[in-house]
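Complex shown without one protein chain; remaining protein chains in place.
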Amino acid sequence: MDINVTVNSKPTSADVEPRRLLVHWLRDDLRLTATHVGCDTTSCGACTVLVDGTPIKSCTLLAVQANGREVTTVEGLATNGQLHPIQAAFKEEHGLQCGFCTPGMMMVTAALLEKNEDPSEEDIRWAISGNICRCTGYQNIVKSVELAAGQIKAERADATTA
Amino acid sequence: MFPSRFDYSAPDSLDEALATLGQRADETKVLAGGQSLIPLLKLRFAAPATLVDINRIPGLDVLEESNGHLRIGTLARHNQLAADSLVGRRYPTIASAAPQIADPLVRNLGTIGGSLAHGDPAGDWGSVMLALNAEVVVRGPTGERRIPIDDFLVDIFTTSLNEDEIVTEVLVPQPEGSFGGAYLKLERKVGDFATVGVAVHLELDGDTIARAGLGLTAVGSRNIKPTNAENALGGNKCSDELFAEAARLAAEAADPVSDVRGPATYKRAVVEAYVKRGLAEARDQARARAGRT
Partner (left out) sequence: MSTTESHVHGIGQSIKRKEDDRFIRGKGTYVDDISLPGMLHMAILRSPLAHAKLVSIDTTAAAALDGVVAVITGADLAAHNLAWMPTLSGDTQAVFVTDKVRFQGQEVAAVVAESAYVAYDALDLIEVEYDPLDVIVDPRKALEAGAPLIRDEKEDQTDNRCYHWESGDKGATDAAFAKAAVVVSLDTHYPRCHPAPLETCGIVADVNPATGKATLHLTSQAPHAHRTLFAIVAGLPEQNIQIKTPDIGGGFGNKVPIYPGYVAATAASLLIGRPVKWIESRSENLISTGFARDFHMSGDLALDNDGKMLALRVKLVSDNGAFFADAQPTKFRAGLFHIVTGSYDMPVAHIEADGAYTNKAPGGVAYRCSFRVTEASYLIERLVQNAAYELGTDPAALRFKNFIKPEQFPYKSATGFEYDSGDYPRALELALEQLGYNQLRQEQKKLREEGKLLGIGIASFTEVVGAGKSKEYDIAGLKMFDSAELRVHPTGKAILKIGVQTQGQGHETTFAQIVASELGIPSEDVVVQYGDTDNVPYGLGTYASRSTPVAGAATAVIARKLREKGRTLAAHLLEVSEEDLEWETDHFSVKGAPDKKVSIQDVAFAAYTNMPDGMEPGLEGVHYYDPPNMTYPFGSYLVAVEVDEGTGEWKVRRMVAVDDCGVRINPMIVEGQIHGGLTEGYAIAAMQLIDFDEEGNCIGGNFTDYLIPTAWETPHFETHETVTPSPHHPIGAKGVGESATVGSPAAYVNAVVDAVRHLGVTNIDMPVTSAKVWQAIQDAKT
C-alpha cells in the first residue's frame, strides 16, 4: 500500500505491506535507527515517536496508519545541527546511561513540555510512566526534564522580550 | 514482533466500513485505537484476514452533552476523556478512571469503543459504564441498536456486539442532584491491568442516596454490577455503616479467581475496602458540590 508520511519534516513516500509496524518502517526502511524496540507487548516505550505531535508507541501503530500524518523521531529533534534543549539537558543531568530508552524518553519529554512548560516532579514521573528505563532509576531523567523545561521557558522569555 | 499478513482498508465513512466488514465479518477485525488488537497481532494470537481501520471516519470522536446524555464517540481516546473539562466537571467517575487506564502513551491512542468491544473483564471502562448505567450504541447492516451496558458485556472477551457491527457511541445519563464518583484501581505498576478495580457513582438528594452505581473490574468473567449493593444504598441516608454493608455486598457479588495478582480472598477484601473508600469519596464530592450550589 502506498503511503505518504512527513518524517522529520521531510515528505516521504513508500509502498509498505499493511502489516508493517511503524517502528520497522522507520528503522529498517528509512534507517532511522534512533527509535528502538525493547519489548513485544507495548510496555516499554523505547519506540516512542510523535505522530502529529502526540507521543505514541510506534510498535503499536501500523505504518499505513501514519499515512498523511507527521512523524517526528529523535533524529528530527535537533535543528540545524543545534541540540534541542532536551538533548542538552539529558547530557547535563546524566539522564541516560546505556542510551537505549533515551530517544523514547526525550520524545515524551518534548510532548510534555509542549503542553506543560513548568511540570512538577509528579507531572514528569507521570508523563514518563509509559517508558521503561533499566539504568538510571529515573531520578536523573526527572532532573533532565526539569532542566530542559527551565531552558525552554527561558528561551521563550528571551524570544518575547527580544 | 511481527504480525502475519492481512488486508487493510481505511474507509472514510461508516457505511463503507460496515460494507467492508460485512464481506468477511468472521475474518475481519475493526481497528480503533489498536492498543489491544495490535499487540495481539504482533504476538500472532490474532491473525485476521482483514483490518478495517475506522480512525479516518469523521465524527466518531464526538464528546458532548445532548438529550440528557453525555455522548462519547467510539474513537474518544482515554487521554481525551482524562483531559476534557466537561467530563472533569460532570462525570467524576469517568475523569477518575481515564488516567488510570494503561499508560500515558497507550492512552493517547486507546479508545473507549475499542476497549468496551474488547470485552476484557480486566478492562476499566466496563465497570465505569456499569456504575453509570450507560448504553452502547452500535451500527450494523440493519441499522442502529442501543444496548444497555449490562447486556453488552457478556463474558470474557465476549460482548453482544455482532461480528458485522461496529460500536459508534457510548451514552452516559447526565447526573442529577449533587453527585460524586471515583474509580479506584489496584495495579501492580503503571500500565498493568487491574488486580481489582471499583467504579462508584452517587447522586444525593440532601444526604439521601437518590442513585448509586457500582462496577467491579477483574473479579469475574466480565465486569460486574453488584446490584444488591446498589439496592442497599438507594433511598438510604449516607453513613459509614451503610457503606460498610454495601461494600460487604459488593465483595459478595465479586467472583474472582486466584492468580498471579493474588488469591481470590484477597481480591474480595480489596473490593470491600475500595467500595467503602470509593463511596466515602463520592459522598464527600457530592456534599462539596451541594455546598457550592
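Just so it is clear, A and B label the chains in written order, and each chain counts residues from 1 on its own.
In this section, a contact is a pair of C-beta atoms (placed from the backbone, for glycine too) under 8 Å apart; a residue touches a chain by one contact, two chains touch by 3 or more.
Keep in mind that what you see is a predicted model, and the values were worked out from it rather than measured.
Shown chains touched by the undisplayed chain in the intact complex: A, B. Among B:19, B:83 or B:190, only B:190 touches the chain left out of the display.
Contact with the chain that does not appear here is found for just one residue of A:7, A:44 or A:110, A:44.
Taking the complete complex into account, A:129 is the one of A:6, A:129 or A:151 that touches the chain left out. Take subunit A: the residues that touch the chain left off the picture are 17, 19-20, 24, 27-28, 31-41, 43-44, 46, 73-75, 77-78, 83, 87-88, 90-92, 94, 96-103, 106, 121, 124-126, 128-142.
Seen from subunit B, the chain kept out of the figure touches residues 1-2, 4-5, 44, 103, 186, 188-193, 195, 260-263, 265-266, 269-270, 273-274.
Criterion: only the chains that are shown with their structure count from here on.
Residues of subunit B touching subunit A in their complex: 1-8, 10, 31, 34-35, 38-39, 41-43, 51, 53, 55, 102-106, 108-109, 190-191. Subunit A meets subunit B in the complex at residues 1, 17-19, 21, 24, 40-43, 45, 48, 54-57, 59-62, 64-65, 67, 108, 126-131.
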